[in-house]
Every structure is written in C-alpha cells, then in structure tokens.
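See below for the structure under consideration.
Shown here: the complex without one of its protein chains, the others still in place.
Our next item is chain A:
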Amino acid sequence: MSTDADVHASQPPASDGLVMGKDGMAALVDVLIRRGFTVVGPTARDGAIVLAELRSADELPYGWGVELEAGRYRLRERPDGAAFANAAGPQSWKSFLHPVRVREWSADRVEGELVFTADQDTPPRYAFLGVRPCDLRAIAIQDRVLTGGAYRDSGYEGRRSGALLIVVECTEPGATCFCVSMGTGPAAGPGYDLVMTEVVDEDGHRFWMRSGSQEGAEILAELPTRPADPETRETARAGVTAAADRMGRTMPEADLRELMAGTLDAPRWDDVAGRCLTCGNCTMVCPTCFCTTTEDVTDLTGDHAERWRLWDSCFDLDFSQLHGGPVRASSRSRYRQWMTHKLGTWYDQFGSSGCVGCGRCIVWCPVGIDITEEAAALHDWTQSGTSASASAPEPP
C-alpha cells in the first residue's frame, strides 16, 4: 500500500546523525529564512496547535501538549517544555500546497474581444517544519493524486517542488492516532529533507537530526550541532518505538479495501447517517482529501470574469448535483462515499489507501464520528453472519 516510489525516490543513506539543542532549533529557523524560505510550522493559537508562518523558533509550541478525543481537542501544558510532543492539529500541509482558494484564470473584454490570462503566481519556497510521519505520507499521496497521473496540477507542482520537508518523528501519539494501522508512522518514512526526533530528559532538551537530501545536509551543516552520541540515539529510537505501542486507535485486522467493497449494504451506514451532520468538517481537515469545485465570477461591468477553484467536499449536496438533482442525496450515501473512498476505492484510483491514520477526522467531527469505530462495526457485521443475507443493492 505504499506510494513511496512516487516521491523523492533516492534517499542518501542514513548516518548516525547529529544532535542539537534549542539553540540549534533557533538557528534552523534563522537559516531557513536567510535562505529565502517561507517557514511554516506549529504554533499555539486560539486553543490549538495550528500551522502558521514562523518568524522565529520562539513561536514553536514549547511546553504545549494536546489531549485528543473524538469531537474534542484541548491544549495541555507540558512541564517538560517539549515542542513536538503533540499530535496532528486542525490543519494539515494541504492548506499550503493545495490551498483553499486559487484563481486559475481571468478574462477581460477588450474592445469587443475576450482575452484570457492564466494565473501564474510564483509560489513561495516553503520550508515545512515539524511534518508528522503520517502527514509526510499524506503529502506523498496528494503528490500522486495531483501530479502523478495524466492530468497534472501545475500550481500544486510549483508549490510542492520547492518545498523543503523537515519531519519530526512522533513520541507522544494522541488518543485518536492510528498511524501504525495504516503503516505511516510513528517513525518517518522516506521523502524528507531533514528528520528530527525530540528528546527531553536529565541530559537536556535536544533534537536528533538526520538529513535525507543534499539540501537538508547543507542546512544541517550550518547549524550548531555535535555528533550524535549513542545515548541520545537510543533514547530517541526508544521513544518512537514506545509510541508505536501507545496508539490511541487501531483499524480492524482486515483488508480494508475488501471490507469496504463487501459492506456497501450494511445497516451500519444508516446508523452513522443518523449521527452525521454532513457538515463536511472531516473532509476539510483530512490531509489527503483533494476535491475542489470551480466558481466562475463576473463583475458588475460584465467585462471581467475570473475562474476560482476552492475546496469542496463529497458531503456537499451540490458536489454530486446533476440536472434533476444530486446523485448522493441521503447522508447515508454521502458518508459512505467518504469512507469507502478513503479506505477502499482510493486503491483502485491511486494505488494506495487514502487514509494515513492521522485521526483528524475523528477529532474535528463536531459529533465525534470515528472512522476506526465505523470500520470495526462494519467488520463485526461481516463476522456476524447477517451480512450474507443482505445482498440486494440499495439505491444510494
């Protein structure tokens, strides 16, 4: 289920790496800014750890952890002062690589003639600081969706090709995380420029750093570091290994793609439809959901038109609107579209799972609908023996 081969295929061999302190983190942000990057990373704001442009490492969420549950997110102070001992927040990197709103072209009527102008903004060079392993995979998945097929999104390509990815391995998974089930974390997969593992113990607050690209190595060489000592490496590795055993959620032990294909008529879909508000929050926070709609706007003169693209969701009735009405009118069919796409039909379309196990859809669903719980219920149904009788296809 890996799409690794699609992105950044060649990784230099991992070395023992280097170690740096908080001063190294401060230097890292400075070096990135000096090299012309727009640095984006986590920062505590409005009661959450959000992604925002950083001007200094002081803005990192030092001393902030999170408490996660279905439909619930709370910041918690951490006495150890760690910056990355928390899990995925409300946004993902798609907010920057695949932005909410993009103008594609504009058109003007000039002396009776229509002149089209493609929008060719020069994207900033982003440095993403603190990409979680699940989100690293999510970026690889969006690479495949948006640039890996016959129709390439040149805007995405432009933003993505210049982006520097600095991954942080997870040592403090949230109660809604299930990257282990999806094979995406908590250790970093390939595709990063730099990877770091944060360690806070009696020997101090430090980061174990390794580079994964030439550019990453060059940046690392500019930072105040020392060779990684075996203790730091061991503590860091142990922290990541322990995190794998502390996942808050798991997917059922089953072939999820088959599970989705075989349960299209399960009564569970009615049950979840009774709870689902079709508000679309789950798709908006999902780091792999890519769907957009277009809006053609004209101004009052009638001489100027623009085409905009903006995030859409399969929970929107207009999403499947054809002449005569929406194809997916019921909330049952809309929730089912979302979940079967994430876990099943994504394989047919793009050769991988569309879910990386970040848990965002669980946390940010206002009524706490949990994709792992729904998958487990569907799995139970297939085991219960009642599923065989319900074979007649139902209308959507």
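In this text, a contact is a pair of C-beta atoms (placed from the backbone, for glycine too) under 8 Å apart; a residue touches a chain by one contact, two chains touch by 3 or more; residues count from 1.
The working rule: contacts and distances are computed from a predicted model.
The unshown chain of the complex is recorded in UniProt as "Oxidoreductase", chosen from "Oxidoreductase", "Iron(III) transport system permease protein", "Cytochrome b561 bacterial/Ni-hydrogenase domain-containing protein" or "Phosphonate ABC transporter ATP-binding protein". From the options A:P79, A:G302 or A:G385, the residue with contact to the chain not on display is A:G302. Checked against the full complex, the one of A:W64, A:W311, A:F350 or A:W381 touching the unshown chain is A:W311. When the omitted chain is restored, the residue from A:P42, A:P61, A:P90 or A:P252 that touches it is A:P90. What chain A contributes to its contact with the hidden chain is residues 45-48, 50, 71-74, 90-91, 95, 100-101, 109, 112-116, 274-281, 284-285, 295-302, 310-311, 313, 315-318, 329, 331, 363-367.
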